[in-house]
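Missing here: one protein chain of the complex. Every other protein chain is in place.
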């Protein structure tokens, strides 16, 4: 359909282009309606919700343990991190202390997931911009990680490995040896991808000064993760609100300067190396011990009611109403977040004393980033839309939940 | 009268043989591409159909022929059918004046080079008509972009060849090859390296190949102008793209690499090289250029459309003009 828009002197028509739900470059079912004038985009409207599965509603009717596989399927490329986030939130709610060995294992798995997710990101981002070879190199490396996941958890993609209070089963030496040998060689593989695109003239022209966001705009728009750090804002959940073993390992958080596509690309490439560093330290520092907390065994039964000590909740009232104290102590709530590869993945849990959550809210970074797409794309060219979608690393499973 | 008729029949037979072998080369160029790109990407390419996948092009052709011919209902009936034919005919006609060895051609005309460039320009009509008649926004945008890109780069293509024409003092393709023998290195490549560079870049843009393949990129506009074509009609477009690649490579070989000849310095050093028929040298040089197409496809990302036009007009055309001026000055002095 074409709409005639009258301009002052010259009569021009704006073309409405629909990058439909099925498109090779939208990484899932995302629909973008672009109003295009020549090559410039005047207005960009994203339509999401094609992958909405109602995880929040479903989780109100499932025991805490059964909600875990649902969270897997949010960001299916880094499912370990989603599980860890959920477990961190419920452990915070119940006050469970995770044993040391489980903490290090979870950190290691989270970083492996981060590398997997970033590998898919570089593969698809480069493929959309035209460099096909990076796609195959990255997936070759990803195969190794998926095989390692299968060795421990039994599943390649949607693992449900972390449990509330620890992990499901232990890792053995064979796994650790294989992982260590591969991680030793991994930075060289990353250099192979960089050789192909990092200082390539065409790549630089396609990504420099494209999709620029300043630091204030980025904070205002709620961006997180490498998308935010590319603009130079230092915010990493692993450093600000540490969980698992992140306060015991040494790593840096790469920051960008200009906030364009190239800077975010560099952030993620450097994150590859930092993740490799963390994994190596975790393997070296892995302590012996149990992998599941004792108290966590209590909530493994589907009918186990969740009891929280009333002494842990402090209430200060400002109005005359005695029932409020009872209400607050009956419905405690927490918010906990983890650093997913895409950004800050947050879980807001309201508990009602039964075996099922009263309300589970999943704060997905891709949802917020998709909301920032209009700001990124408007004023740019049609070809840059592809680069922008790639740079915010959109995964629709997480966006739509 | 009968003599004329006999000449017509002989030329027709030569043309049939020539085009037959050419189409075989083009079909196996697709196989060559998949193998080269596969090996660049650390995989093997086609291996299943026939030994090492050698029967793959035949399988592809059979598949395309047997596919259902889908014609969308809103297209312009006549033009939709004609468009692939225009592309194909233009691509094939250029070969009628290209010599592959001394005396091996279908027709030898005195303005051979101009003829080739002119007919190659007619090929753009096929694209525009395909994009327009498909009555689909994506096809339309892709066709327009493609056409604008090809027109822009034809200017630099033509201008870069002018340097060669100045040195060879002729448009006739056979004479251009023979004139290159006067140098010890036997190629116009060395004196005209700037023109060669411009020709190579413009060659990629003329044939809509990476890094200039935005109009037909899968992830941008879902295959651009031939998105509504299926079956053998799509096969014709595909064929005409590879034919154009061959045509441009052949032109580059003839104008800059000495065609079917061997550089005199090498011939003096190893006289046995002269026993190898010229067609072998010609094919080697053409296949080197084809390999260049595939190598770059496996390595480089693609340019954005405005950057593409910028290069075509603001970089290549001034360079080509400069080359012409410098060549003429040097030729005048010496």
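Just so it is clear, A and B label the chains in written order, and each chain counts residues from 1 on its own.
Rule of thumb we're sticking to: contacts are C-beta pairs under 8 Å (C-beta built on N, C-alpha and C of every residue); 3 or more make two chains touch, one makes a residue touch a chain.
In this section, contacts and distances are computed from a predicted model.
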Chain not displayed: protein name in its UniProt record ("siroheme decarboxylase", "NADH-quinone oxidoreductase subunit C", "MarR family transcriptional regulator" or "ABC transporter permease"): "NADH-quinone oxidoreductase subunit C"
Chains still shown that are in contact with the chain withheld from the display: A
Residue touching the undisplayed chain, where the options are A:95, A:154, A:187 or A:287: A:95
Residue, one of A:135, A:161 or A:235, that touches the chain absent here: A:235
Full-complex contact with the absent chain, from A:21, A:69 or A:222: A:222
Absent-chain interface as seen on subunit A, which is shown: 48-49, 52, 54, 56-58, 60-61, 92-93, 95, 217, 219-222, 233-235, 240-241, 312-319, 324, 327-328, 331-335, 337, 344, 346, 348, 350, 358-359, 361, 363, 367-368, 370-372, 375, 400-401
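Methods note: only the chains that are shown with their structure count from here on.
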Intercentroid distance (Cα basis), subunit B paired with subunit A, Å: 46
Interface residues, subunit B side, partner subunit A - complex: 37, 40-43, 137-138, 141, 210-211, 213-214, 217-220, 222, 297-307
Subunit B partner contacts - residues on subunit A that touch it in the complex: 15, 17-18, 23-25, 39, 126-133, 135-137, 140, 196-197, 200, 202-203, 205-206, 381-384, 386
